[in-house]
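A single protein chain has been removed from this complex, and every other one stays in its place.
Presenting subunit A:
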Amino acid sequence: MCLQNFPCQEVERHNKPEVELKTSPELLLNPVLICRNEAEKCLIETSINSIRISLKVKQADELENILAKKFLRFLSMRAEAFQVLRRKPVQGYDISFLITNYHCEDMHKHKLIDFIVQFMEDIDKEISELKLSVNTRGRLVATEFLKQFI
C-alpha cells in the first residue's frame, strides 16, 4: 500500500481522494474484484493517494439480510469514529472503506491492513451471533406468550 500526497490537478489548492473522483485515468490502477462465491465479494480500487475497499457480506436468508443491513448501517453512521470507514457503501456492496495517504501517515500501514482483515473475519461471526440471539429471544417470547393459552 503505497499512498502519497497528490494535490488535485484540476483545481488549485484542493486535495481530493482520486479514487472517489476518477477524473484522471493515469492516476488510477486496475480495480480488482475478488469473489469467494456468488454471495460474497470484495472490490479493491486504488489510486495514487487513496484506496477504496468495498465488501459484500454473505446473507443467506431474509433475517440475515435485515441484520446485516442494520448492523452495517449502524457502523457506517459512526464512520467518524472509525476514520477509515466510508459513510455510504459503494453501489452494490454492503460496506466500504476509504484509506487516504493521510491515514497512512498517521497510522501504521500493517495495522490498517490487519484492521480490515480482522473486520472481514469478525463480520460473519457478529451477524451469526445476532441471528442466534434474535431467534432465541423470539422463541422465549413466543413460549411465554403462548403459555397463557394452554
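The rule is simple: contacts are C-beta pairs under 8 Å (C-beta built on N, C-alpha and C of every residue); 3 or more make two chains touch, one makes a residue touch a chain; residues count from 1.
Definition applied: contacts and distances are computed from a predicted model.
Not shown: a single chain whose UniProt protein name, out of "Large ribosomal subunit protein mL40", "Alkylglycerone-phosphate synthase", "Actin-related protein 2/3 complex subunit 5" or "A-type voltage-gated potassium channel KCND1", is "Actin-related protein 2/3 complex subunit 5". Of the listed positions A:I34, A:A81 or A:L146, the one in contact with the omitted chain in the full complex is A:I34. Residues of subunit A that touch the chain left out of the display are 25, 29-30, 32-38, 41, 46.
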